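Here it is, the structure, as structure tokens.
Only one protein chain is missing from this complex, and each of the others stays in its spot.
Moving on, here comes subunit A:
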């Protein structure tokens, strides 16, 4: 460990303490816990994301509670398994709404599962805080739906900037997950690319459980693109880049930020080299919050954090900060989300929410490329 890193870590710690406000330094929290209800997948096809969330939540709570929790009360969460299934998210919503101990709800994972429960949370007056819900309609159900997930219109503008303006691609082939997320992303990207003077020559959707893309890629190749854009998650993204190279396509690949994960590198192997992506959370960022998070996470779990870990970690910190500044009742949290600003987090330098769209503001994407089996800053 270099001294400079240690200083950064200390700076991060000091900053965190300063933001803790009037709390006594390093006071252990005690008393009635402040309870957050989490609805997410612990079993079923999306179970891995629930596991990633837990790691992020636990790490954040450890720190928050070591610093005195919420005005001396420990912050805790209860995790209900929804299997990312709308039938179960609405049952869980009833449970949380009727439990007076729950002050805010977090989740669910997919927009489908989350939005099924949204009308209930809206009527029940409990904030539904979705941090993986990039669906443009997620926050539209009502004023109790808030999201720290980058909306897809924001994300796809970044992708189009990267692919068209930075890399100079003019004939782009898009491969996208044929889900609400992937299709929305594709549609917005097509428009944004057009605005920047590029053409989308092919767009192919695939289902999340598909593994074989050779025929699809042959079709893509026949459309004669000069670059590929992947609207994928990391596991299917890895399968794709391997097979892209196997069918002999040797063009630049730009992948949406959700491939940013160590697992993408191990699953894709050598084929990952040369893949462009963007990240809001990246270890190469010099910001002290990021470095402190990576250090703590690696020490706790013996592995490097990924994007989902970071988003979960941020979620707890943002909510804790809202509660500290504005109070812990359901209504105070809802009002607080609209007013809070300048919260530093791992993903964003300064978090605040647009009170109109109830979406996070203050993005600052980092452009990355895979080199020698690692994500590195892209310098053309």
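Following the convention adopted for this analysis, contacts are C-beta pairs under 8 Å (C-beta built on N, C-alpha and C of every residue); 3 or more make two chains touch, one makes a residue touch a chain; residues count from 1.
Here is the rule we use: contacts and distances are computed from a predicted model.
S.K.: What is the protein name, per UniProt, of the chain that does not appear here: "ABC transporter permease", "Acylaldehyde oxidase", "3-oxoacyl-ACP synthase" or "ATP-dependent helicase Lhr and Lhr-like helicase"?
M.R.: According to UniProt, the chain not displayed is called "ABC transporter permease".
S.K.: For the chain not shown, which residue from A:115, A:169 or A:312 touches it across the whole complex?
M.R.: Only one of A:115, A:169 or A:312 touches the chain omitted from view, namely A:115.
S.K.: So which of A:67, A:80 or A:289 would be touching the chain we can't see?
M.R.: A:80
S.K.: Residue by residue, what part of subunit A touches the chain that was omitted?
M.R.: 42-48, 51, 80-81, 83, 86-87, 90-91, 93-95, 97-98, 112, 115-116, 118-119, 123, 137, 141, 178-180, 182-184, 204-207, 209-219, 221-222, 235, 238-239, 242, 246-248, 263, 266-269
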